[in-house]
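For reference, the structure discussed in these notes is given below.
Omission of a single protein chain aside, the complex is shown with its protein chains in their original locations.
Our next item is subunit A:
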Amino acid sequence: MEVSERIQAVSKFLLESPPGEINDVLNDVRNIIADDESLQQGIAPALREYNLVQFITVDIPGSNHQSIISKIALVNKSSDREDASERFLDPRSNTTFKFDHLSLEASDPQPYEPDAASEPFRTALEASTHAYLSSHFPDGTASVFSSPDNPTVFIIQIIANKYNPSNFWSGRWRSEYKVNLELRLVQGKIGVNVHYYEQGNVQLATNHEVSLSLPPTIFQSSPTQSAAKVLALIESEEGEYQTSLTETYQDMSEKTYKTLRRALPMTRSKMDWDKVMGYKLGAELSAGKGGFS
């Protein structure tokens, strides 16, 4: 296989890594390819893409909190290629920084001047989002961005991970919401990924799209109450979605699985293995074959 074809195949594997396991996949791939230099260079775009899509979190230098790495977080969006000078924004501390997609570390923090018009509402949304996080996500991180082109548009991103490799499982909840105060609309999506690999490889990958209208009681000039209401809508939607997932599982467990395999044969008892040999002989006799070999 040509080097470029292998890099392409390997990049696909990296992008498909289950939550928290990209290092394992990367080590496997290094071992199989055994040409570390060309590999390192070749997979850099895949590593970057993975981090942007999966909402990888980063410790912010000079702060106690983490921020989300994503396409929205890019400053001066030259979003297709990695640029050595590419910077990400943490709106909570108003800091921009460089990010290493392999070591997952931030560097060269610089102060950032937020947009005065949108900042009050953005701050209120951020506070409500953190309150929401602490009520429902034992281990969650969130970032709330204002849109550089439109002071009435805000983006909320939430990520919650749980990795338990010693028990062979991992999980990730990602949600993103675009709040448009002018169009009075919240559009977003929820993505859940679960990997359970004790004696097997069981994976869940779901994507749920959300579209909610904002009631007239929500408006920009009343940021605190309005932000709380926006998050109440999101809380309700996510709660409903999670409940429907649970119900679907219980449903599937009962109905669908039975069609794959019965608990017992229709006679409601285990097979009589001595009889089985008899059946085969019977078939041969009745087919007129006779003869025992």
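The rule is short, and it goes like this: a contact is a pair of C-beta atoms (placed from the backbone, for glycine too) under 8 Å apart; a residue touches a chain by one contact, two chains touch by 3 or more; residues count from 1.
Criterion: contacts and distances are computed from a predicted model.
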item: Listed names "60S ribosome subunit biogenesis protein NIP7 homolog", "Glutathione S-transferase", "Subunits of heterodimeric actin filament capping protein Capz" or "FAD-binding FR-type domain-containing protein", matching UniProt entry of the absent chain; value: "Subunits of heterodimeric actin filament capping protein Capz"
item: In subunit A, positions touching the absent partner; value: 1, 5-6, 8-10, 12-13, 16-18, 21, 24-25, 27-29, 31-32, 34, 134-140, 160-162, 169-173, 192, 194-205, 238-239, 242-243, 245-246, 249-250, 252-253, 257, 260-263, 265-266, 270-271, 273-277, 279-280, 282-283, 293
